[in-house]
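The structure follows.
As you look at this complex, bear in mind that one protein chain is not there, while each of the others sits in place.
Now for chain A:
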Amino acid sequence: MSEMANMDPEGIDGVRMSWNSWPRTKVEASKCVIPLAACISPIRHHPDIQTLPYAPLRCKTCASPLNCFARVDFTAKIWICPFCFQRNHFPPHYGMISETNLPAELYPQFTTVQYTLPNPSINPQMGVDPNASPALSPSPVFVFVLDTCMIEEEFDYVRSAMKRAIGLLPENALVGFVSFGTQAHVHELGFSDMSKVFVFRGTKEVTKDQVMEQLGLTVPGRRGPAASAAYQQKGMMPNGFPSSGVTRFLLPASDCEFTLNSLLDELQTDQWPVQPGTRASRCTGVALSVAAGLLGACLPGTGARIITLVGGPCTEGPGTIISKDLSDPVRSHKDLDKDAAPYFKKAVKFYDGLAKQLVSQGHVLDVFASALDQVGVAEMKVAVERTGGLAVLAESFGHSVFKDSFKRVFEDGEHSLGLCFNGTLEVNCSKDIKIQGIIGPCTSMEKKGPNVADTVIGEGNTSAWKMCGLDKSTCLTVFFDLSSTDRSNTPGTVNPQLYLQFLTSYQTPEGQSLLRVTTVTRQWVDSTVSSEELVQGFDQETAAVVMGRLASLKMEIEEGFDATRWLDRNLIRLCSKFGDYRKDDPSSFTLNPCFSLFPQFMFNLRRSQFVQVFNNSPDETAYFRMLLNKENITNAAVMLQPSLISYSFNTLPQPALLDVASIAADRILLLDSYFSVVIFHGMTIAQWRNMGYQNQTEHQAFAQLLQAPQDDAQMIIRERFPVPRLVVCDQHGSQARFLLAKLNPSATYNNAHEMAAGSDVIFTDDVSLQVFFEHLQRLAVQS
């Protein structure tokens, strides 16, 4: 399958599986070590996807839409559902169907098609007419939640970033604004007499109902002074909100841009005094509850994002992660391990509740955190991930990681993130296949059914998931299991193919409702007979990513889980099962090419930040994991195993081994580890550059050599969200650590004498890949 990995490994479907041929039985499946998993990118753009202007035709028993794998009897005008084998009559408007006149969804190459849906929440009566033009749902809502506890300089950065963002919003987008410090302030943008803010105390947890009641959003106009009255009188009920009250707080971007800009100009950092030796009091939790409550007044089905800009840890009220005493350091992984982080669990519980509320409203939480210390992303992760929100972690609001990423969120056009709202994913699958759950940015909708497995991985117990926010790159990993009943008893009924169908409905930023239906088929193989087919169907890259995601998940939820040993054990089992060797003879060990890359992936995974968390803060780990879980396979693979390109005179740029041996004095290396992009100049190159040769016309080639990795780096950066950190460094420079940390330590101070001059060594006790392989071989062949 490796050839598939080349250009477009995901194809029209956006689906990649760890195994492309499935063993028949649960027992066999468990022997395969690597779980049966499908990674799908539900709304990835693909030029071949057809958008059909009608509603899908659904099977009357299992409700799965008609697809190209259905058997069709054109004369009887009947189709047979591949999932439940139900025979369905075509409705009258399919009357014209024949072998030569097929609807798009029946074309064999269109395994993925997209339907436009009327928006049920806006115009229920239109739902019955599939031909009705799709109605637009309400304009999207953006509520900015801004931290005011920061130094002036940072505050200036973040204010200008916000102003720019507001300028980029579509005119009809509704904007709300909440600022917070010791208390949370909801700004009533529609009040013209003076600046008016509703103040919520930072120390007290508020429920959605309380927020709505206190903002006067429960009974229309009950509290609203002039502003809401004015809207009602003029018949201005923009977007048909049920309560006109909310229009006091949410105004179209075009109307409130000026107000917001001047408000931002006047906005001060938090005025509550901070005692020396203490942290500023910051009620992030309350501010988010309030913002969520405010959005609770929107019509169901409204797409909305809460865009949180935080500059420090929450120290006040619900969601607190740390005491105000500065001598108390923010929790580390060690603290979490030892259960010495007194605020952690409570805060997670709070965000879990917030996530539930947001999911039920269909709204998204985005977090943009910029601080040198942690801000509590680890605790917020649950809310961000479950709602499909974005997270960006930077060191400063002035840093390009934040600035450029933030801009990308609001940008239109080619580089837009394609942020969509209110997605739901449903999975249909053939009998005997059980769904264990999903790892990725979604929430279980607890829709039970015969296909739902008892064991749960990630968001499980369901065959449908909610994705309040999703974008072009969103990727979900669905874990499958097989039913434990032994089907070999009834071979007659066995269908050689298995079918999986993914239905994704979502709302585009323009307000259109779409349903994408992807149906894929794979083959059952009887691995007891031969493992050949099984081996051929192994997708190493996907499998590595799946293992990475699974290991991360287990580290989070299983107490005392030792990821390294777990990965090692599984790798050994896998090699034992699929390697060719003579028992107890390590030297005889060989691996099928379909598995050949996998051990190296595991080696790098073991060394990555996902497993070696102690080098990072819990916030960083949470951040990395969120991205690992939501990016597509290719990107996720880069996170596990960075790519390294080498630039030198006289050769084209070429991939280099991720090994310290790749370092050479006359080379430039470009490392892409996803979160950072490192341009590494060999010693000689750096000297030349420092002498300014690139500025001399006779050394144009050198200038070009210097420029090439820069260009490539920019290309990567442009495509990526969040924007990675760009590190330009020289050999032996301090920043070089960003590169060295990722390289295989084939040369360390222990064996430095063996190395050729000019190359580099890494000061580490970590085992090198070679040593790792040796051990692996030895253990794999053990009887």
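The rule we apply is simple: a residue touches a chain if its C-beta (ideal position, glycine included) is under 8 Å from a C-beta of that chain, and two chains touch if they have at least 3 such contacts; residues count from 1.
The rule we apply is simple: contacts and distances are computed from a predicted model.
One chain of this complex is left out of the view, and of "Guanine nucleotide-binding protein subunit gamma", "Protein transport protein Sec24-like CEF", "DNA replication complex GINS protein PSF2" or "Acyl-coenzyme A oxidase", the protein name its UniProt record gives is "Protein transport protein Sec24-like CEF".
Checked against the hidden chain, the listed residues A:86, A:160 or A:210 yield one contact partner: A:210.
Within the complete assembly, A:266 is the residue of A:266, A:580, A:698 or A:765 that touches the hidden chain.
Considering the whole complex, the residue from A:197, A:445 or A:594 that touches the absent chain is A:197.
Although one chain is not displayed, chain A still touches it through residues 183, 185, 188, 191, 193-201, 204, 206, 210, 214-216, 221-226, 229, 266, 268, 271-273.
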